[in-house]
Each structure stands twice: as C-alpha cells, then as structure tokens.
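Here is subunit A:
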Amino acid sequence: MNLLTQSYPDLVPAVPELFVLTMACIILLLDLVLSVRWRNASFLLTLYTLLGASLLTLQDIGEAGRYTFNGMFVDDLLSDVLKVGTYLLVACVLVYSRRYMLERKLFRGEYFVLVLFGVLGMMVLASASHMLTLYMGLELMALSLYTLVALQRDSRTAIEAAMKYFVLGALASGMLLYGISMLYGVTGTLDIAGVAAGVRAKGVDNLTLGFAVVFVIVGIGFKLGAVPFHMWVPDVYEGAPTSVTLYIATAPKLAAFAIIMRLLVGGLVDMAGMWQDMLILLAVVSIALGNVVAISQSNIKRMLAYSTIAHMGFLLLGIIANSENGFGSAMFYALVYSFMSLGAFGVILLLSDQGFEADKLEDFRGLNRRSRWLALLMLILMFSMAGIPPTAGFFAKMAVIQAVIEAGQVWLAVVAVLFAVVGAYYYLRVVKLMYFDDPDQQRDITAGWDARLLLAGNALALVLVLPWIGALLDLCAAAIRAIPALP
Partner candidate 1 sequence: MFDWACTLPLAGWACDLYAEQRLLRIGLGIIVLVVFCILMVLIMVYAERRLVGFMQLRKGPNRVGPFGLLQAIADTIKLLIKEVIVPTNASPILFLLAPILVLAPALAAWAVVPFGDQLVLADVDASLLYILALASMGVYGVIIAGWASNSKYAFLGAMRSAAQIVAYEIAMGFALVGVLMAAGSLNLREIVLAQSGGIHQWYIWPLLPLFFVYFIAGVAETNRAPFDVAEGESEIVAGFHVEYSGISFALFFFAEYVNMVMIAALSTLMFLGGWQSPFGGEVTPAIGVILFFGKMSFFLFCFMWFRATFPRYRYDQIMRLGWKVFIPVTLVWIGLMGGVMFFTPYGYVFH
Partner candidate 2 sequence: MDLQLPIFYFFATILVAAASLVVTLRNPVKAALALVLAFFSAACLWVLLEAEFLGIVLLLVYVGAVMVLFLFVVMMLDINIAQLRSGFGEYLPIGGIVAALMLLEMVLVLGASGFDLQGMPNPAPQPADYSNTRALGMLVYTDYVYPFELAAVVLLVSIVAAIALTLRKRKDTRYQNPAEQMAVRRDDRVRLVKMPSEAKRESGR
C-alpha cells in the first residue's frame, strides 16, 4: 500500500462496466436535447449499449478469474455468464415493453437510463469480491428499481407499490448491512476471501458469526422474496407498470443469485451447516405458500408473483445441497426461471393495449381463438413453469431435486415435488382458459412484429434448448468452480 508508487488499477476486466456507465451518461444527456420524435434514438442506443457490453464481456469469457481495484472486483466465468444473461434479459425486456411504454407516455429518457443503471448495479453485484462493492451494487440496482416502479406518477397503485418496495427494500439492505458489519467485526476485513479465511480461523461456533449469518440470510430472503420475507412481491408485481414488473421479475433474480454465491458461498461456506438449516425453512415455506396461494389469484400478475416465490424456493433447494452440483443446478434454475418469467410477462405485455391491461386471468379466456400462435407460446411457457417435460423448466427442477437427493435430503425432495404438482394446477388453469373457454372479447392484438418474433424465440428456446441442456449445466458448474472458497 505504498502510496507514492500507487499503481493504476487494471481497467481491462471492468471495461463492460465502464462502457455501460459511459453510455448511460451519454443517453441521459442526449435525451435532454433530443425532441420527442427522436426518442427512438435513445431506445436503440440502449439496445446497442447492451449489445456492446455483451461483446465486451464475451471477449474474455473463457479466461481465469482476474482481480482488479485492489481485489474488490473480479472478472470470472460466474460473473461473465450472469452478466451476459442479464444483458440478454434486459434487451428482451426493452423490446417487449416498447409499445406498452409508448402508449402510457413512459417512453422517456429516464426510463432507459434507469434501466441501464439497474443493469450496471447487477453487473457490479455479479463481479463483487468485496462486501463494500457488493453493497454498492445492491443499492445501485435497488435504487433504480424503486424509481422505475414509481415512474408512472399518476397511478396510485404504482406509487403504493413503489413505497412498499422501497421501505421493505431499505429494511432488507439495512439487515444485510448489519450482518456485514458483524462479519467485519469478527474477521476484521471486508474482502470476501478474507472473510472466508477469518471465519475458518475463528471457528464456526462463534456466536457473533451465527448472528451475522442470520442477518445476511434475512437480507437475502427479502431480496429473493422468499417466505416469510415475501410480502412485497405480489403488491409490487401487481402495482408496477407491467413493463417494469417484467424487468423486476427477470434480471434481478440473477443478481440475487450472485449475492448468494458471492457472500453466502464465497465468504461463509464454512458456516454452511448453519445457513443450510435456515434456507431449508425458507425454501419449504416458500414452495408451499407460493404454490398454494397462487391458486386463489384472479390477477395473473399476482399469480405469477406467487409463482415467483415458489420458484425462488426451488432455487434455494440447489443452494441447500451445498455442493458444486447443487450450486450449478441453482444457477441453471435461476437462468431458466428468468427466461420463463420473461416470456410469461412478455405475453401479458403483448396482449395489453392502449388503456387496457391484460392482467386478469379472464383476459386469457379463449386466447386460442384470437391468436393461435400466442396461445401456443403461452402454453409452452406455462408447461415450462409447471415443470412438465420436455421443457427446460422440467430439467431445471430435476437438476435441483437431484442435487438435494444427492445431499441426502430426500424428504425435502419429496415435499418439493408434491407442491410442484399442486402448482401445476394453476399453470394448467391458464392453459384451460386459453384453449377450452370462449373469448370474452374480440380485441385485436396490436403487438409489433419485433416483439412477437422475439417472444416466439424466447418461448421456443425453452423447448429447443433440449439438446444443449447438458452443456448448459456443465457451463454453470464450471462457473461455480470459479469461486475460490469452494473446496
């Protein structure tokens, strides 16, 4: 730490972040001078930014982990995969929601800028190897999301949702921070690898460490939306503009997975015995409550919100297994889930219209008569969410359950499967509504060709990915191996 010979940090690993930051600033300023007619320029520029960032990220994807900024930033396979997934998800989000935002006068420069800053926050999270950067990334992402929810200022429900999201989110990050400060108190460092070493040195039965884990888990539970920290999920999903719900329901799940991997696995793997027990509780209750309550919903955004809760429970199963396979399957689950969620909310967006939100279950009644193609896509998405073969959703569920069984928690697997069967009921009800009921309305579907095409790709990919599932699982496992603390 000789300050006189302070060397410049190696900026190469962080080039994607710098690129996104620069572009976000440029779009912010450009949007000030562009007239409304030229708004599309900001939109396209945002897409190009995501494209450019993915090229920059893919450039060094195979390489071993590179640390920079005094070991606070790491560019490894895990971060690269999560980042590329994030770009792809967000790009789809933007394309799907373009018309929706235009019709609701939300197609503003701030929207793109906040989306990009949210992406930047997720990138920082994915690359965090220091608790300080982890926290900054989390706040950056969360702040952008709160604002996006509230962007529709004249909607009471949106404001209420933003308020709930903000208050609970702030509480959650406070909890996380409290846990982090305890970890710092015990280990004397904020560096995650250092924390892992400190935990090993102090011994697992340190009481302070135990409480630190509790607070960290509570913070993560809030961010994931796992029961009993799920209260915000349905209200936010329902209240936010659907395009923002789409955003919240996809990419941040990858970011939440990144927090778990970096903090819980990277830093506290020695405390696994303790957090496993807590996560088992969270996972079981989430899967049970999410699947059961979803049945009684009549609003599809709310129903999907409860389905998210259940899916997050499944994701946690992979973590509970506490093995390379388990983490890898959890990562695969996170990726698959976010693409399923992307498609499902995408369908709602496409069906929505000027002054009309297709967010009631009734709105799907007889969709097959109105548009065979969209109904088919929704069918695939629902099958995948329910975990019916041969969709990717099935393999994702199978992978985590396999990992749990390998870890010797057979009862957990049984419970999960039972509730998955319960959950299938409400997914299939959507299918029934679409195919066997008569339509209430004859509203034309006015979605643009770009969104339709992309959505088709999105949904079909969940089936067509079949031959490469093994390769994807291997990729996830390889990404997990990048974490240094793992044995």
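On how the list was made: all candidates are chains of the complex that A comes from, given by their letters.
FYI, contacts are C-beta pairs under 8 Å (C-beta built on N, C-alpha and C of every residue); 3 or more make two chains touch, one makes a residue touch a chain; residues count from 1.
Here the structure is a predicted model, which is why all the values come from computation and not from measurement.
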Complex member in contact with subunit A (any copy), out of 1 or 2: 2
Residue ranges of subunit A in contact with candidate 2 within the complex: 1, 3, 6, 9, 14, 21, 25, 28, 69-70, 72-73, 108, 110, 113-114, 117, 120, 124, 130, 132-133, 136-137, 139-140, 143-144, 146-147, 150-151, 153, 182, 185-186, 202, 206-209, 211
